[in-house]
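Some notes on the structure that comes next.
The other protein chains are all here in position, but one chain of the complex has been omitted.
Labels run A, B and C following the written order; every chain starts at residue 1.
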Amino acid sequence: MSVLDLDHVFFLLIVNIGIAVLWGNRPFVGKILTLLYILEGLSILTSYHVLLSGAVLSSSLTFTVMQQTVQWQLGVSGGFFALITFMAAGLATWFSSGVWARSYAPIRLLHSYMALNVAAMLLLLASNDFLGLFIAWELVSLVSFLIIAINGGRSAKAAYSYILYAFLGAMAILLALIIIWNATNSFSYVEVRHHWSTMSVNRQLIVVLLLITGFGIKMAILPFHRWQAPAYAYVPAPVAAFLGAISSRMGLFALFIVLLQVVGIDVIQTLWLPFEIINMQTFLLWLAALTLIIPTFIALRQTDARLLLAWHGIGQGGFMLLGILSANALGTAGGIMHVFNHASYQAALFFAVFSVSYRTGTADLDRLGGLVTRMPISFTVMLVGIIGLAGLPPMNGFVSKWLIYKALLDEGMPLLFLAAVIGTLGTILSVYKLIHNTFLGQLRLEHENIKEVPWSMSIPMMILASIVFITGYFPGLLLESIAAMQSTLGISVVDYHLGGVNTGKGNLNMIVVVSTMLMAIGMGALIFFVLGNPRKQVTQWDNYAGGHFLTSDMRYQYSHNFYPGLMRVISPLYRNTIFWLESAIVSTVQFMAHISYALFMQANYLLYLILLVVISLLWVLAV
Amino acid sequence: MQDSLILLVVLPLLLAFLLPVIARYLGNLSGLTGSLLLLFNILLLANAWNSVGYSPKVILLGGFAAPLGIVFYIDKLNMLFAILTTIIALLLWPCRTHNTDVREYVLWLLLLAGCYGVILSGDLFNIYVFYELLAVASYGLVTLPATGASYIAGFRYLMISALGSAFALLGIALIYSFTGSVNIAHLAQIIPDHLHHIWGYSAALLLIIGFGVKAELFPVNFWVAEVYSHADKRVTALLAGVVSKIAVLIILRFIILLFPWQDIFNFLLLLGIIGVIVGEFAAFYAQDLLRLLAFSSIAQSGLVIIAFACATEAGIMAGIALAIHHLLLKPALFLLASHCDRSINDLAGLAKSSPWASALFVILALSLLGVPPLPGFWAKLLLLQSLMAEQYLLLLVLVLLATIVEAAYLFRLFMLFYQRQEMPEQKRITIQGQELYPVITLSGILLLGLFFLPLFMDSLREIAMQTSNIEAYINTVLGKVQHIGEGNI
Amino acid sequence: MMIWDDIFLEVDFWINIVSIALIVIGIYGIVFSQHLLRMVFGLGLLEAGVNILLVKAGYQKEAIAPIVTQASDTMMSNILAATAQMVDPVPQAMVLTAIVIAAGVQALALSLVIRIYKKYGTLDSHVLFLAMERDRHLSLNQKD
Partner (left out) sequence: MSGQHIFLELILMPLLAFMIGLFLVLMMRKVRARIERRVGPPFLQPLWDIIKLYVKKMQISHGVIHDLGIIMLLGGYITAEVFLPVPGMSGFTSQGDIITLIYLMMVPSLGLALGVGQCANPNGSIGISRALTAMLAYDIPFIVVIAGACLYYGTTDLTEIIALQKSQQWGLLSMPILALAGLIAIHAMLGKEPFEIYVAPAEIATGPMVEMSGKYLGSLFVMQCLQIYTITVLYTSLFLGGGYTWFDFIPKLFLVALLPVMITVIFPRYKTDDVLRWLWKWPTGLALLGLAIVVLQG
C-alpha cells in the first residue's frame, strides 16, 4: 500500500513540539526546527508518487467511539496541502531562526505554537471522517487562537474576535454533523456520500449552508470576514507569513473535501435555495465573488501594509472558492493551484513587509518610501510577490487565475468572470500602492542609514520568490498533483502538460509565454541600453520638482489617499454594514446578559416560584 | 450481599450522632473517622457493583414486601451516582483543615446520608424525607462561614427550598390520595395510565418544581448564585457537583417511571432551555469568578434536564454523561476558583503567579465548553444526537448558540489569565496545595477517562438501557408474578 | 339544593377548604411579606396546610382506628375485611414525619433570623438583600 506510513510524520511532529516547548529559547533551535519541517516535507515528498497514483498514507493510530472508527489517512489532496504547510512553516521558522529571534522575547511560545499549529493542521488534513475532521478542526481553531494572540494587546483582541467566529463556525459544523448523523448513522465520508440522498432536500440545503458557514468562517467568506485581517496583521513576521499562507486555507481544504468529495458538486448544482430564486452553486459562486471583490477594495483603503496584505488574503480566498465551485476541471485545478500560489507569494510579501518594518520600525504606508536603494532584496521579493498577487504573467498567480477565468468563461458565467477581473484590477491598484509607498518615491531622512535585512531573513524570502517564479514558469509541476487529486475525487481531470493546459478552446503554455517575455525583456534592454547615449545617475533627491530645489529634509512624497479620483466615486459604497451588524449583535448579547443577570438578582425572588406554579397549573388546565 | 448497602445510609447517620461524643476523646482526629467511613463506603459499593451485575436488585427494609414495605432500589445508575458521591465527598472531606468544628463533620455526614438515601430510595415519601435531611444539612453548611451575607443567603436558600419541599409534599399528598401508594414501582403501574388527567399533571408539576429547587431548575434556581458565592468552597463544590445532580436524578426517575407524558417532557424541555440560555447570558454578565461558575452550573443543569426530557434511551444516556461530566468537573473548577474569589478584572495575569492552576482551569473550562477531544465534547455530542433523534432542531440551535455565549465569557477569562501584565505583589493569588489534591484527582479522572472513552460509552448505554426499562423496575420491586390491586382508584 | 347541602355538610369539603386556605395564606405570607419572621410564620402555615391535606388522604368516613385487635382471628380474609373499615394509617405516619421535619426547618429558620438580626439589626428582606450585595461587593474589592 504505502511506502511510508503517516506515523513517522506524526512522530516527527511530536518531536518538533517537544523541542520547541523544551528548548525554544535557545538560539540554535530555530535552525533545528527548520530542518525538521523540511524533513517532514521531504518525508511526504519521497512517497508523493504513491499519493499521485491514488493510494494513501495511513497512520496506525486509531480509536473507535460510537461504532465509528476514527483513523488518519493522507491522500493526495491532504498531501498537497501538507506540503504547503511544511513549506510555510519551515520557511517561517527559518526566517525567525537567526538574528530576528534575538529581538523577539517570546520566541519559545512562537516556536511551540507554530509546531502545534502544524501538527493540528496535519491531523485535519489526514482526517478521514467527519468526526476526525471536527476534532482536528477545533484543535486547529484553538492553536490558531494561541498563535494569533501571541503578541497580546491588539492581536489578543483580534484573537478573541477570531475565536468567537470560530466557535460560531464550529457550532454550525457540529449541527451539520448531527443532522448528517441522524440521516446516515455514520460519520465516514464514503458512507455519508452513499446515503446522502436519504436526507430530504431541505435538510440537504441546511447541511450544505451550515458547512459552508462553518468552514467558510475560517477562510473568512463574506459576511464572516471581519475577524481575519486584524488577526493576521498584528502578529510577528513568521506568524503572519505562516497564517497568511496556509492557516485560513484549512477552511478551503475542508470545503473542498466536503463539497466535492462528500456532497458532490452535482448535488450542489441541483439544490435550490427557497422559492427557487437561485441555484445553490450560483449562490455560492456569487458569495465567493463578493468575498473576492469587497475585501480587495477594503484592502485598497488600508494604510498599514500588514492589514493591506491580510485583506488581500481574504480576497484571494474568494478566488480559490470561485475556482473550486465552478464545477469545471480547469476551475477546480485553478482553485487548488491558487492555494499553493497564494501561499508562496503571500508569505514572500509578508516577509518583505515585515523586513521593512523590522528595519524601520513601522509598516505604516504613509511613513515609508524610497527604500529600494537601501533594501534591494526585499524590494525584489516584494516585486515578484506583487506581480504574483496581482496575477500578471510571468508569476504563478497568473496561471491559477487564468485557469479560473477560463473556467468561468467556459461555463458561461461572464458576470462572474467580470467580477474576478474587477478583483484583479483592484489588486493591481492596491499592490502598486504598497510597493510605491514602501520602496519607491522619496527616501525619508531617518531611513538613510538603513541596511538590507540579514541573510537568515532574506534567504527564505528569496526561496519563496523563486518558487513564485518557477511554478509560474512550469505550472505543470503543480498541475500534476492537482490532476491526481481530481481523479481521486472522481471529477473531470484537467489536461495538463509541464507548461500549462490544453483546452482545445484556448491554451496556455507558460513556458512559451515566459520564455518570450524573457526574450522580449532582453530585446527591450538591448534597445534601451545599446541605442542612444549613456545615462547619468542622479541622487534620489534630485528631481524636477517644478524647478524648486529639493533637499532631503523636505517631505515630498505622494502616498496618503493614493487614488483620490477612484475614492471619490466608490467611497460612498463603503458602508461598514458588517461592522454595524457585528456591533449590533454584541450590544444585543450584552443587553440579554444584563437582563438575565437582573433576573437572578431579585430581592423578592420567590415571586418567580409562585409565578411558575400558577402558570404551570393554568397550563395543566389547558392541557 | 447487596443488603449491606443499607449501611451506606445507616453508617453516616450513626456516625453523625456519635461524632460529638467521639470528638471529646479524639479531638482533631475525629474528622478522620468520616474519611474512614467514606473509604469503607467505597469498598462497599465496589463490592456491590460486582454483585449487581446486569439485573437491578431491591432491598426490602423491615422485611415487608413492596408496595407495603419500604424498599431501596439498586441498579447501575444508582450505584454509579452513589460511587461518584462517595468519591467526591471523600475528596472534599474537610478533615485536612485545622480546627474544623465538629459540627461541620456532623453536617457533612448528614448531608451524605441524605444523598445516599435519596439515591437509593424506591419510595416517594422516603425520597422526600431524605431530601429534607439533605436540605437541612445543606442549610447548616451554607451558613457555616458565619458571615452576615452567608446568613442571608442561607435564609433565602432555606425559604425557597422549604417552599419547594412543601410543594413536593403537596404532590405526594395528591398522588397518595388518588392511588393510596407511595411506592414508585407500584405507582409506575398505576399513574401513567390511570392518572393521565389534571390531577396527575398537577402532582407531576408540583414534584418537579419541588425537587427542581435543588436541581437548579429554572426559575427556582435563584439561590444558586448567592449561595455559591457566599458558602464555603467545599460546600459549594458539593452542592453544585453532587447534590444538584442527585436532584436531577430524582426528576429523571419521576418522568421515566411516573409521568411519561409528552406534555411533561415539553415542560421540562422548555424550562431546561430557558435555564441554559439565561444561565449562559447571566454568566456572560457576571463580574466575579464564583458567580460566573454558578451561572454556568445553572446552564449545565439545564442541559442535563433537556437531555433527560428527551426521555429516550439516547437522551438518558446523554443526560447521564453530561451529569457525570459536570459532577466531576464543577467541584474542581470551584476549588480552583476558591482563591480567586474576586472581581474578574483583578485576575489579569493570574497565569504568571499560578501557572499550573490556571492551565488546569483552562483545560477544565474547555471541557465544560465541549471542545473536542475533551470529555465534555462527547457528552455534548450525545446530547445533540438525542435532540436530533427527536427532531428538536430549534432546541439544538439554541443549545449551540448558548455554547457560543459560553465560549465568549470563558475565552474572555482565559485571555485575562494570560494577559502579559504584572500583577501587583500584594494582589498575587496562588492556588494552595490543599485544594490541589481533589482538583488533580478529579481532573485526572476526567482526562485519563478519555482513554477509556469507548468503554465508558458502552457502559453508559447499558445504564441508560437499564434505566429506561420500566418493566424491569416494576418487576424487580414487585416480583414477577405478583399483581397488586389497583389501590384506591 | 339537596346536593349543595350534602357538599356543605361533608367534612371532606371543609377540610379541603381549610387546608387550601392555609396553603394560600402561607404562600402569600412567604412571598409578599418583607419581614423575615412573617415569612417563617407563613412557612409554618403552609406546612400545616399541606399536612392536613396529606392526612386527609387517608381519611375515611366512619372508619375505625387502624388497630387489629382480635389476634385470634387469623383468617386473612377477615383481616382484609377489617382493613376496609379502618382509616389508612400510612398518611398519618407520613404526616408525623413531615411535621417533625417542618418543625426542624422552622427552628433552623428562626435561628437564622436571630443571627441575621444580631448582625444587621433589621429583618426587612429588601434591606437585607441590598446589604448582602454590598457585603459581597466589598469583599470582592478589598480582600488582601
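Following the convention adopted for this analysis, contacts are C-beta pairs under 8 Å (C-beta built on N, C-alpha and C of every residue); 3 or more make two chains touch, one makes a residue touch a chain.
Model, not experiment: these values are computed from the prediction.
J.: Write out, one label after another, the shown chains that touch the chain missing from the document.
T.: A
J.: Among A:222, A:337, A:508 or A:609, which residue is in contact with the omitted chain in the full complex?
T.: Of the listed residues, the one touching the omitted chain is A:508.
J.: May I ask which residue of A:428, A:470 or A:617 touches the chain that does not appear here?
T.: A:428
J.: Which residue, A:30, A:216, A:315 or A:441, contacts the hidden chain when the whole complex is considered?
T.: Only one of A:30, A:216, A:315 or A:441 touches the chain omitted from view, namely A:441.
J.: Taking the full complex into account, find the residue in A:42, A:418 or A:598 that is in contact with the omitted chain.
T.: In the full complex, the listed residue that touches the missing chain is A:418.
J.: Applying the definition given at the start, please give the residues of chain A touching the unseen chain.
T.: Residues in contact with the chain left out: 370, 372-373, 379, 383, 387, 390-393, 398, 402, 405-406, 409, 412, 414, 417-418, 421-422, 425-426, 428-429, 432, 435-436, 440-443, 505-509, 512-513, 516-517, 519-525, 527-528, 531-538, 540-541, 543-546, 556-559, 562-566, 568-569.
In this text, only the chains that are shown with their structure count from here on.
J.: Using the stated contact rule, I'd like to know whether A-B or A-C comes out ahead in C-beta pair count.
T.: A-B
J.: Give, as an integer number of Å, the spacing between the C-alpha centres of chain B and chain A.
T.: Each chain reduced to its C-alpha mean, chain A and chain B end up 46 Å apart.
J.: Centre to centre, by mean C-alpha position, how many angstrom separate chain A and chain C?
T.: 68
J.: Could you tell me which residues belong to chain B and also touch two or more other chains?
T.: Residues 156, 159, 163 of chain B touch two or more partner chains.
J.: Going through chain C residue by residue, note those that touch at least 2 other chains and give them in order.
T.: 27, 30, 129
J.: Give the list of chain B residues in touch with chain A in this complex.
T.: 156, 159-160, 163-164, 167, 198, 201-202, 205-206, 209, 219-220, 222-225, 263, 267, 277-279, 281-282, 284-286, 295, 366, 371-373, 377-378, 381, 384-385, 387-389, 396-397, 400-401, 403-405, 407-408, 411-412, 415, 418-420, 453-454, 457
J.: List the residues on chain C that touch chain B in their complex, please.
T.: Residues 23, 26-27, 30, 36, 39, 43, 46-47, 50-51, 53-54, 56-58, 88, 90-91, 94, 97-98, 101, 104-105, 108-109, 112-113, 115-116, 119-120, 128-129, 131-132, 135-136, 139-141, 143-144 of chain C touch chain B in their complex.
J.: Which bits of chain B are touching chain C when the two form their complex?
T.: 125, 128-129, 132, 135-136, 139-140, 143, 147-149, 151-156, 158-159, 162-163, 165-166, 169-170, 172-173, 176-177, 180, 182, 226, 229-230, 287-288, 341-343, 426-427
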